[in-house]
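Every protein chain of the complex appears in place save one, which is left out.
For chain A:
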Amino acid sequence: MDDLISDLPQSILESILTRLPIRDAVKTSILSRKWRYKWASITELVFDDECVSSSHDGNVVEQSLVKFITRALFLHHGPIHKFQVSTCYLQSCPDIDQWILFLSRDSDVRELIIKLGEDEWVRLPSCLFNCKKLTHLDLSCCELDPPPRFKGFSCLRSLSLHRVLVAADAIENLIWSCPLLENLALSYFDDSLAITIRAPNLKYLYMEGDFTDIFLENTPLLLSLSVVMYMADDVAEHFELEQSSNCNFVKFLTRVPRLVSLAGRAYFAKYLSIGDDPGPLPITFDHLKIIELFEVSFEDMKEVLVLLRLITSSPNLEEFSISAGESTSPAEAPDSLDIWERECPADWAFKQLKVVKMTDVNGIPHEMDLVKFLLGSSPVLKTMTISPSTYFKHDRMVMLIELLRFRRASSEAEIIFLQE
């Protein structure tokens, strides 16, 4: 009866052990003599609530988790490339400082993920910034305070800050000082934030939260942009009153010519619409394939115009999803209804558009015009899915009749009407 597994190369055993939950990996230490310390040299340590037995008392869980992690680190030998702690039980404990100090000493750690409970904000120690080889930093519910002379993480590729307490200029400097940064996610900063992003290698940007202003100053390589922009109502009104001629839309989107995917929710469309209409854009988004815009207010002429400008600057659009915000006022006066004919370039065609999804449709004239425009200018359209809004109950038949009449450029187009 030969031993089947203990003599496999260390790299394979490591590969197996890192795929086990850390608790099972540690348990292999009593399998046999050869296995005694195999777990101790794995390079990835991932700790979560599963590491310790559950209990009704959160304090008990916290204590046993702290003990487990500390002992595991102590017994571990060799480089640690990935260290992850995801738990809601560790509220605010000095042990985290020790762990990060331990990791920063050898400064081999490449991926650091710390996700803590939401009740107390742990202030991460400054030795975190000594981890020179970090490529991936993911923090959640903690406080960050970069030291004044911090030069940046020269290898950092991916940064994710969720509910992190940090000053706006500190974030901006952090982003700017990481030259290789490709992936950035910022969400839920407590205060409204106006942020400028300078990241010459940035490819993927995700932002969610209360932002008053987002300025993409230097992000020429951006491929994917996803923004969920919450705005307090008074802030939104303040913007409207300001009436700056600077059009946000231009300011925002013309700096990302290589964009492939754009997604905007909440107040994003409104944010873009602030400022004067720029007229037909001088540039086209040749690479833009996917557009998703949610909570667009179809009663607001300016938002509709932004939408129009956006899609008529994206000749290679392949997928388009749009949903209407809540219908706040009855249909606009008919004089604005011909903007689609007026403003759209003649003979415009979406040569690649295959899938369109419209949700929360209310049958508002601008919405119907958009549908008409899309159907008439998409020669390779495959499906258009329309889901009515729950508030829109009475005139569905009217809307459907109108829909039927629209000319379709694509003989293969299916219009799928989704009832609840």
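Rule of thumb we're sticking to: a residue touches a chain if its C-beta (ideal position, glycine included) is under 8 Å from a C-beta of that chain, and two chains touch if they have at least 3 such contacts; residues count from 1.
By definition in this document, contacts and distances are computed from a predicted model.
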For the chain that's not shown, choose its UniProt protein name out of "Response regulatory domain-containing protein", "Auxin-responsive protein", "Extra-large guanine nucleotide-binding protein 3" or "SKP1-like protein 21".
"SKP1-like protein 21"
Looking at the full complex, which residue from A:V26, A:L205 or A:M399 touches the chain that isn't shown here?
A:V26
Based on the whole complex, identify which of A:V46, A:A72 or A:L103 touches the chain you can't see.
A:A72
Residues in chain A touching the chain absent from view
1-6, 8-9, 11-12, 15-17, 19-21, 23-24, 26-36, 53, 67-68, 71-72, 74-75
